[in-house]
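The structure's right below; bear with me while I get my questions together.
Just one protein chain is left out here, and the rest sit where they should.
Think of it as A, B and C in the order they're written, each chain with its own count starting at 1.
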Amino acid sequence: METLHLELPSLQDDTLFPQTLLHGVVSSGNLEVLVEPGPDAARCVFEVQTAAHGFSEVWQAVLRDFATRHPVGGLTFSIHDAGATPAVVSLRLDQAYQSLRSS
Amino acid sequence: MNAPQPHRVWNQEAQRRQARLQRSVPFARGKAVAPADMVSLLEALLEPGDRVCLEGNNQKQADFLSESLAACSPQRVHDLHLVQSVLALPSHMELFEKGIARRLDFSFAGPQAHRLARLVQSRSIEIGAIHTYLELFGRYFIDLTPQVCLIAAQAADAEGNLYLGPNTEDTPVIVEATAFKSGIVIAQVNERVEHLPRVDIPAGWVDFFVVAPSPNHIEPLFTRDPRHITEIQVLMAMMAIKGIYAEYGVERLNHGIGFDTAAIELLLPTYGASLGLKGRVARHWALNPHPTLIPAIEAGFVERVHSFGSEVGMEAYVAARPDVFFTGADGSLRSNRAFCQTAGLYACDMFIGSTLQMDLAGNSSTATLGRITGFGGAPNMGSDARGRRHASPAWLKAGRERSGSGTQVRGQKLVVQTVETWREPHHPTFVERLDAWQLMEDMGMDLPPIMIYGDDVSHVVTEEGIANLLLCRSPEERAQAIRGVAGYTPVGRARDQVLVENLRDRGVIRRPADLGIDVRDATRDLLAARSIKDLVRASGGLYQPPKQFRNW
Amino acid sequence: MSMNVNVSKKALLDRLFPAGHAVSEVGQVLCGWGQTATGRVHVIGTTAHAAIDTRIALALSAAVLRVVAEDGNHPRPIVFIADTQGQALSRREELLGLNGYFAHLARCVNLARNSGHRLVTLIDGEAVSGGFLAFGLLADVIVALPGAEVRVMDLRAMARITRIPYERLTELAGASPVFAPGADNYWRMGGIHALWTGAEDWAAQLQALLQGSHEDDRARLGAERGGRKLAASVAQEVLYGHG
Partner (left out) sequence: MMTNPPQSFREASARLRVQGLLDAGSFTEWLGPARRITSPHLAALDAPVSFDDGVVVGQGLLEAQPVVVIAQEGLFNGGAVGEVHGAKICGALLRAIEMRARAVLLCVDSGGVRLHEANAGLIAISEIMRALFAVQAAGIPVIALVGGTCGAFGGMGIVTRLCDALLISEEGRLGLSGPEVIETVKGVEEFDSRDRALVWRITGGKIRRTLGEATMLLDDDIPAFRAAAAKTMGDRPRQRGLSPDALQTLEAAQRRLEARATLDPGIRDGQQVWQQMGLGEEVALMDPAEFNRCLEARER
């Protein structure tokens, strides 16, 4: 497994109720993401454990876009990945964000 | 004026045919051959160097005749030149390994692609050329006419009339070329019957037939279980329907095989209907009877389908929908690969399919290293037919987009590639250089095996958006448009962000949001069927899926 | 005197019950009694690495039910002799619902426990996955005799299925008792209470096991012996709600 720790600036959405949420399942080509309140309102934190080696740059690009796309400052996203493609990673993160908003 | 040359004999081919038939007499009773005598018959009538067509496409296979040929003595039968659509069976490869055959002209080698590549590298095989189906069929009448063809049919009667059943496929074109150029036609049939449901090949064109010990093998190659369709594929199907089908009003089309296109088929009666597209798009099809098309047929989207071949399990459904499918008086499907390919090339406004790799010029290839897969029919469908003259709204609109401010003298077929940016980790779909180039070098080919030429491609659909290549005004723009939908692949990350945003402003690149599509709506709930069982239900119990697809 | 019992099991019975035993073997199923210092105990078990099918499972459950019915209010201990290569692999057995036969057998064993029978399992030979789960593993106390092989799957098969190299598995098996076959691994995990050696007085040792608690103490034992560090604490935490 490869691990990646990333902290990125992101806007904060005050209406998002800080809570714990698990989305997705660890299975081949898929991942789970655990969303929790983070340490800093102006940044979001990503902790990634992935089965696919050598994709640190791609992860950074995917996560950076996500942090730009949505106001997720003040949140931590912990990911267990079993070889999801970037499209699936982005989709699961978007879905997790939408679940946060709707709950 | 020259006088006719006195010694020139004008019927040498017919004489040679008579000699072959003479030598075959001991091994046949009239036209009927016993399975046990087939090897002897082939050894008697074949001559070294003969051009032989062994029928078989990606569906039905003259498997018994192929095995019989492979069992011939290489001392008696050798150096044959095979001219056939598909290399699919292990016995096809044995022919070359044993020296029974030496030279090959073909179209497609799916299951034997790896073994074929090894034979090429060990120089056990000479490849004339790799064709599309229509090219090969064309050459049957020009310079690759078979001297002997070994075909597969459903049934024969006592005189040797043949019934082909729903899987007509390549048989008519092969027999036409062989029988009318003094060749020998040998058929394997599944059964001999008193009265055929219909005569597809008249006995006068058939020299021998054999009732094979077991029915010819047919793969259910066009069945896609909806269970395996992903949310990403649903999203891409939504984009294709809204951004291309609706935008151009595509009424006549062909779908490649795969889960991406199966998703589109299953979204037409749900998402497509919600956009008000029924009766406006996807009315006339060149397509095998895909089980995933059933809901769209039942919903009244699909009005007519002509097929290359059939699909296992669809027989009863097709027979019950003669307004949609082409059927004989007996009720069963009448397919025909040569005609359907022609229809796909000239009579359709759109081809949409998937691929394994695409470069920055839009060239795409399904070639992977160490395998020679060939082309099949996709390039016939997936190319702009520059000979086309009749107009349609979709064809004209695409042509207008391509010609830009210039004078429009022709339309343009929509050739759409729908691909996810990554197939799996370590396998990006978008690449700077296709593996096909390396394969060309390894195999000593003249050209890289490119499935769809980039200059024929009109649109690329990925999960990131749609790139409309018709609107690109330079190779550089085209490359940026492709990079702009190539996601997080190295190719995609090397995009020029400013240029890509400009292309987006011009509508060359359209994101889901630009199309008014909310990514959250892309769930499997949109599929008109989520399982094979749903397809059976949609067909009113008429579709009878093969056992490997059932869970009941 | 015991009848038709295979040689190795006969030797085992002689050693466990020097005062006498009467056990019969029918179709790889052992059934009968042995004499101990404190009276007779029931003996029920399998021989020759039996592949447990519906027939054997039914014979075992019938034997347990018979014992419970006969003893009534005076339940005697039951000594299970486990020797199984696992469940029978067969399409017909699956159609019959072999898992349901195993579940029934487990219920019968549990009924015996609830009826006051002390349950002792002696593993003599093999104890493999499903066949072992069905009854041997449900006893109050479980003992492995010398040479006993206890496993779910051997490492080569596991390497094929998990796609972890065999060499890596053998290397890791040295450090962890959690996946590799072996009675000692099961002992460390608390799944086996005791490992007997060839030199000991088995009759006396068995005697000592014929009384004791019915509590399932295996998670605690696993934690104490360091082989299964989480099972007890995780179950406790769920149970008492610190989650």
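FYI, a residue touches a chain if its C-beta (ideal position, glycine included) is under 8 Å from a C-beta of that chain, and two chains touch if they have at least 3 such contacts.
All of these numbers come straight from a predicted model, not from anything done at the bench.
Visitor: Missing chain touches which shown chains?
Guide: A, B, C
Visitor: Taking the full complex into account, find the residue in C:68, C:123 or C:144 that is in contact with the omitted chain.
Guide: Result: among the candidates, C:68 touches the missing chain.
Visitor: Decide which residue listed in C:2, C:28 or C:54 touches the omitted chain of the complex.
Guide: C:54
Visitor: Touching the missing chain, which residues of chain B?
Guide: Chain B touches the chain not shown through residues 269-270, 273-274, 524-525, 528, 530-531, 533, 536-537, 541, 547-552.
Visitor: Under the stated touch rule, tell me which residues of chain A contact the chain that is not displayed.
Guide: 1, 20, 22, 24-27, 30, 32, 34, 36, 49, 51, 78, 80-82
Visitor: If the missing chain were put back, which residues of chain C would it touch?
Guide: Touching the chain left out of view, chain C contributes residues 54-55, 58, 61-62, 65, 68-69, 87, 89-104, 106-108, 110-111, 114-115, 129-130, 132-134, 137-138, 151-153, 158, 161-162, 164, 168, 172, 176-180, 185-186, 189-191, 216, 218-219, 222, 228, 230-239, 241, 243.
Methods note: only the chains that are shown with their structure count from here on.
Visitor: Using C-alpha centres only, name the chain that sits farthest from chain C.
Guide: B
Visitor: Using CA atom averages as chain centres, what separation in Å is found between chain B and chain C?
Guide: Chain centres of chain B and chain C, defined by C-alpha means, are spaced 60 Å apart.
Visitor: Distance between chain A and chain C based on Cα centroids, please, to the nearest Å.
Guide: Averaging C-alpha atoms per chain gives centres 47 Å apart.
Visitor: Taking the touch rule as given, give the residues of chain B at its contact with chain A in the complex, in rising order.
Guide: 231-232, 235, 420-426, 463-464, 487-488, 493, 519-520
Visitor: Show which residues of chain A lie in contact with chain B when the two form their complex.
Guide: 29, 52, 55, 57-58, 61-62, 83, 85-88, 91, 94-95, 98
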